[in-house]
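The complex appears here minus one protein chain, its other protein chains still in place.
Right after this comes chain A.
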């Protein structure tokens, strides 16, 4: 192999354009396009009795207004249920524009197209919609009581009941020496990328083809959906994810109503049309996540070993279920974390409410599962008077127990089998980094000065790199440039850099010669998407496999040119040469010329490949059997099952005895994602995840009132952390390679966020001596907890 680039903190190749304003995000495109704007429901639940667009027609610059009645054939059909599941017996999706009934504030009712966005909004304001308000179902408790229904034909508001089970949990708990029972709650948050959603469509009437740009995490899925709805062959639809200003999960949902309607109208009007989501729209029309109530029953022995665990999870999935029940599946499986839980039963009830849809946000159900398990570990420790880390250690899967079968079915429909890891070492390192063992003295010293400190930790396992597959294509051109493409998309993860590192390492070329394209169906048409910490594992391995094909081919062609055995050849800095003899060499750009036998030369270099120049035997065809012209290769990576990353986080917090403000003094992360491709990029992913975790633990919640109005739908009121709220994050790595894939890597994208709420809850509980059972923990919430504990001693936790 050439210069060592795999595993190095290579600087990002995308930064040059992003730092100079030359990035191209969705709204930077289509300067001359018409603008779309949407009339959205102001009611959480209402029947539409009339829509009058006549006043809107008076707005100069208006081009068209559409309501449900205007949508022909498949355009007006319900949006697809993307991930069906046998347990989702009552899946429901909305229409692109509301038909008769709206079920959440923000549901699109009409689309307006005008010369610019200002005029489109003027017209949208003038569309009069008459509603007959219906009672709204808001919150998990109200949904469970089912006094009112979100969908008339969904009894009990229950979309799905899912059971995950291994062993006889009820019997194990009955037989256990100690039993605890409690309830936990996590509120809603959201991905909240700084760039919202957006779609820009161009219809080419002469060619009968459509080009769509979308700020999406799944351009191939968007393409398939648009082609199906518009009745076009996929070959006539191109979908491109340009630079995307963050996704964090929300942009995996597709097709959004706007992704159907904007291309449809572009074709109908034969005009370019663009829709760029504004922030308020994003709050009420994109998606949220996290909201769950969990009822836990755990049986354990005197050493804190869990013997049986029974969890009933009530999950709020909002008004519709376009993304199925992936989140509660992930919660109920990943809840087990790094532990050997004797017998386990999880029953998920997934409920409809008249609120925005709930689809994966970074972590995708894991933060809730880890919160449940880690709170359980803390409860056991407090109950037995044991050290919280010791209780965890007593339950950990040991390094010699891999592969470890948890006996459940994971989100990819495959067995939940952990491939590799060293969980005790993660825990040991995290304790060392945060100063766990000496903390008693630190807390006491602080207490003597009137300061209230606490320490907490959390351990988690994350299934990453779910299938079914991703692919890679690699082509070396006659200038020696290496073009790498993969179908999945990028939202800031640095794929152009890490995939180039992989290609450079596999091929033996300078990284500067490698050019990576992602999320462009013109370059690669088969893909699944970017979610579930899968891009590096899936596309990284696919690209490596494609590179190996190209490398083998290059060696075969070069061997013929050099009259050498391919097994004696190597590639260094883009030149194929005989090992130990640099004089017998041919550059890859020449190999690329030779790979494509030509009749017509277009320059001096390609003249070498014409039929009177090449030296192949005249008895052989110019292209050998089984070969293809061109120095290129394509391959796919399709894993038998997911690979499991893991980590441990720990924090020290200080709580203000008067104001109940919580400050994080130290935060430590130990992370194991197998072999690191680029440690700088992985650390960046962890930092961002932890910050989102801190947001979810302390600040972020979606404040719906009882009528289903989102009261904090702006950045003024929905509090995301600024630099002043995020402490310095210390990171450490373990590298336990995955045995499942050629590169030995595991996913890293979501890791940072997963255990943060659990860690902060543990630390605040430690500082306060008051039981923490709900997140986020605002000063107000903590103040309430203090008052409750003052009246109810059972809420006071025993010190270690």
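Everything below uses one rule, namely that a contact is a pair of C-beta atoms (placed from the backbone, for glycine too) under 8 Å apart; a residue touches a chain by one contact, two chains touch by 3 or more; residues count from 1.
Note that contacts and distances are computed from a predicted model.
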Q: Using the UniProt record as the reference, specify the protein name of the hidden chain from among "Dipeptide transport system permease protein DppB", "(2Fe-2S)-binding protein", "cysteine desulfurase" or "CoA transferase subunit A".
A: "(2Fe-2S)-binding protein"
Q. Thinking of the whole complex, not just what is shown, which of A:194, A:582, A:624 or A:711 touches the missing chain?
A. A:194
Q) Which residue among A:47, A:128, A:183 or A:279 touches the omitted chain? A) A:279
**Q.** Option from A:91, A:328 or A:492 whose C-beta touches the chain left out
**A.** A:492
Q) In the full complex, which of A:566, A:684, A:742 or A:779 touches the chain missing from this view? A) A:684
**Q.** Residue ranges of chain A at the interface with the undisplayed chain
**A.** 11-12, 14-16, 18-25, 27-28, 31, 60-61, 116, 118-119, 122, 192-195, 243-246, 248, 278-279, 491-494, 680-681, 683-684, 687-692, 714-716, 720, 722-724, 726, 728-729, 752
